[in-house]
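Quick one: this structure, given as structure tokens, is what I'll be asking you about.
The complex appears here without one of its protein chains, the remainder shown in place.
A, B and C label the chains in the order they appear, each numbered from 1.
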Amino acid sequence: MLPDVQLAKPDVEIGLSRVGAKGIRKLVQVKREGKRPVILISTFDVFVDLPSTRKGVNLSRNFEAVDEVIENLTQNPVENIEDLNIRIVNELLDRHEYATKAEVLMEAEYILKKKTPFSKQKTQEVVKIFSEAKKWRDGRQKVFVGAEVYGITVCPCAQELIRAYSAEQLEKAGFTPDQISEIMRIIPFASHNQRGRGFVKVEVREDFKPRIEDVIEIAKAGMSYEIYEILKRGDELEVVKNAHFNPRFVEDAVRLMAKSAVEKFSDAPDDVLIYFRQTNEESIHQHDVVAERKATIGELRDELASNG
Amino acid sequence: MLPDVQLAKPDVEIGLSRVGAKGIRKLVQVKREGKRPVILISTFDVFVDLPSTRKGVNLSRNFEAVDEVIENLTQNPVENIEDLNIRIVNELLDRHEYATKAEVLMEAEYILKKKTPFSKQKTQEVVKIFSEAKKWRDGRQKVFVGAEVYGITVCPCAQELIRAYSAEQLEKAGFTPDQISEIMRIIPFASHNQRGRGFVKVEVREDFKPRIEDVIEIAKAGMSYEIYEILKRGDELEVVKNAHFNPRFVEDAVRLMAKSAVEKFSDAPDDVLIYFRQTNEESIHQHDVVAERKATIGELRDELASNG
Amino acid sequence: MLPDVQLAKPDVEIGLSRVGAKGIRKLVQVKREGKRPVILISTFDVFVDLPSTRKGVNLSRNFEAVDEVIENLTQNPVENIEDLNIRIVNELLDRHEYATKAEVLMEAEYILKKKTPFSKQKTQEVVKIFSEAKKWRDGRQKVFVGAEVYGITVCPCAQELIRAYSAEQLEKAGFTPDQISEIMRIIPFASHNQRGRGFVKVEVREDFKPRIEDVIEIAKAGMSYEIYEILKRGDELEVVKNAHFNPRFVEDAVRLMAKSAVEKFSDAPDDVLIYFRQTNEESIHQHDVVAERKATIGELRDELASNG
Partner (left out) sequence: MLPDVQLAKPDVEIGLSRVGAKGIRKLVQVKREGKRPVILISTFDVFVDLPSTRKGVNLSRNFEAVDEVIENLTQNPVENIEDLNIRIVNELLDRHEYATKAEVLMEAEYILKKKTPFSKQKTQEVVKIFSEAKKWRDGRQKVFVGAEVYGITVCPCAQELIRAYSAEQLEKAGFTPDQISEIMRIIPFASHNQRGRGFVKVEVREDFKPRIEDVIEIAKAGMSYEIYEILKRGDELEVVKNAHFNPRFVEDAVRLMAKSAVEKFSDAPDDVLIYFRQTNEESIHQHDVVAERKATIGELRDELASNG
């Protein structure tokens, strides 16, 4: 019989906050009504804790369990990624009887089909979707689902500087104030713009089950405009023009995601947690700019209401 | 005069947990006694919050301040990276009067000179060092310094399986129990081994100032052995042999880092925070295994004491 | 009507070796007999040249064509990735009438199902597969298919040092030369081992169509052993023991891939091109070691034959 090393007492008896595996890749199939399942090539990070009261080292003994659990639970199409994750943490707690907590993070690339804004060409978009689940031995659990998407963001500040500069030049060139204000209204003025990344993570509960499609739409709500892999000339005009009539600070992008979430999740209980992040890969700098908000839906409702 | 766009009221008035810039690169010089300063090509992430009570959008107005602060504070050699970071958050709070909190994370690669274990060849080692500082308007602050290093880790479980297999084979070949137990003692048996990454982050305070050299040594304390860029044959034997006489689970690596920290930081107050992580890039899997502990030094002292 | 900027003459008339797009993501379905198609989330890089004789700038005018071509050609399941690529370069040459050459590189992660060596557990493995196609206006074309896989490699050199050390220790402990040589035969001695990456790229032609399954097997032929995501204790023993009875230099890994290719591709014409690379993520260093060979199948046949 093979020896069971991990049951031996460790020399140094100190508890561990988390022990686990990162980067387990599995093919996950998610059911769709009336269609073939969606295929997600997924990456899982899984953890349990190892309390000092246990004073043992036998997590590694059960590393086989980690992959086995995921392997078994991904054999057949699943309803959605958060339910899969809940089953994973349940099974991890069953198999690691000393653990007081189990966690899983799963992420995958998801391909959306969409059409370009003007010529209506079919094209595809890759978005990152993910789900986290934590479960404690006493039955409490926290489950999240989220998405990260790309879009174009146009800087309002640089655009305002360009508008002021242009107004001055127009004045020098003899245009009247009325003409200048008409020109200001009509023309999409230059600014710097860049790839923006919108990120949303929202709590999933028995009494609140956000749809991944809504989460993806919220993540896009802060962009100046959507981006596309194919752009015919008419589409390119549409994207650039609309983006420039819609300039947004990184802070605004987060505020607009928050507003969109409050609208879309009107049935969400007040204490549902939600997290937003916008990252702009600034075209005028080597660094990125970032804004974040972490709140409950209730807090966001209050802040929006008080704007009156 | 140029317009000041960011003072305009946002359409959606929602506070932000953090707004800032990621990936600002600066050359930092750290003083050394009797030597030329150490050069660190550093990356900074800096953030302030933007409370909803302020209802403004004028962080971006001050983005220039972010780089300016770092640029000014890195013109001359600094005492150490944590002091630099404290000055950065102080100055960020000064310049962003509405913010209640400022944060900075700085990281850099640091080159250590060392000698190989047997032939005593000079060689270099790259370690990552970093510091985080958060400061609140009310004066509270949290400052950390940390390091991440590479080493070799040998799996005790696989080695035990190989030992059991070998004992069985030796028995079949007619060796006596005494001979087998002698062989077991003498020989470095095979196992899987791999690059391990040790990570430590510890609180820095007025009453406790850990040296970065100690932090780096603690991060190495969980390895089966150190690794080197040059290895003459005698050195290679030394590394592989010693590593295999010193096999360690990922959990043990964290426990040994914790033990080392308790020993090295014997003068640290009990409530100093410390965080450890070990990541092994398993040679028998495509995934990594990870163990973590987050605790106060006092908690670690208690757990170690109760081991008897 | 929208203006056609790219037809304007450039200020500086210099030809371009390649112009194109990198990182276009598309879902590709590959047919399988009697089963649902394999889903590949693929990344495409596509290029054409822009000769100085043309002196125009109208590639960008046709960037829309690049995505459109891929989008159209990936609407339906394809026979295999190399045929898809050939159709892409044909269509790029049709649409960019000035180009003398078109190129495409497509890569994707491919999930293999396999069983562990001892307990026969089902598990999955992620391998990278790719295909390159270049076509010239005069009809010539070069098409390749390839794969990159992970496995464990054990260093023969360190193992030999450990064996020599062990023999010496056994001698000191009083074992006889016969006993020592028996022990040397039986025991899997320690060495350093690590994740190895095997990479193979082989030409595809009208008269030679390698199967991707064979390419993947060749890429694995240089490893000391396969690796798995799940390993029960019996499996772990099997992997570690066999890997250590099968130590291999990075150079040997390439030689064994070459030998495997000559055997598997016995029907390949002599002038078929093939390329091998092995990268070992050395557990005793921070750097990797690499070996490569680029040859025709005929050259490899000659070298192997002359070994006698």
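Operating definition for what follows: a residue touches a chain if its C-beta (ideal position, glycine included) is under 8 Å from a C-beta of that chain, and two chains touch if they have at least 3 such contacts.
Bear in mind the structure is a predicted one, so any value in this text is a computation, not a measurement.
Engineer: Using the document's definition of touch, tell me which of A:L27, A:I86, A:L237 or A:L273 contacts the absent chain.
Structural biologist: A:L237
Engineer: Which of A:Y110, A:F130, A:F189 or A:F276 sits in contact with the chain that's absent?
Structural biologist: Final answer for the missing-chain contact: A:F189.
Engineer: Can you list, in ascending order, the subunit C residues touching the missing chain?
Structural biologist: Answer for subunit C: residues 2-3, 5-6, 10-25, 47, 50, 52, 55, 57, 59-61, 63, 156-157, 160-161, 163-164, 249-252, 254-256, 258-259, 279, 285-295, 300, 303-304, 306-307 touch the chain left out.
Engineer: Could you please point out the subunit A residues that touch the chain left off the display?
Structural biologist: Those residues of subunit A that touch the unshown chain are 125-126, 150, 152, 154, 157-158, 161-162, 165-166, 169-170, 173, 175, 179, 182-183, 186-195, 227-229, 231, 233, 236-237, 239-241, 243-244, 281-287.
Engineer: So which bits of subunit B touch the chain we can't see?
Structural biologist: On the side of subunit B, residues 2, 24-27, 36, 39, 41, 63-64, 67-68, 71, 109, 111, 121-124, 126, 229-234, 237 touch the unshown chain.
Simple rule for what comes next: only the chains that are shown with their structure count from here on.
Engineer: Shared numbers divided by all numbers used: is that above or below half for subunit B and subunit C, i.e. same or different?
Structural biologist: Over half of the interface numbering overlaps between copies: same.
Engineer: Once you find the CA centre of subunit A and the CA centre of subunit C, what distance in Å lies between them?
Structural biologist: Each chain reduced to its C-alpha mean, subunit A and subunit C end up 32 Å apart.
Engineer: How far is the middle of subunit A from the middle of subunit B, if each middle is the mean of its Cα atoms, in Å?
Structural biologist: Whole-Å distance between the two chain centres: 27.
Engineer: Distance between subunit B and subunit C based on Cα centroids, please, to the nearest Å.
Structural biologist: 34
Engineer: Where in subunit C do residues touch two or more of the other chains?
Structural biologist: Residues 126, 229, 231, 233, 237 of subunit C touch two or more partner chains.
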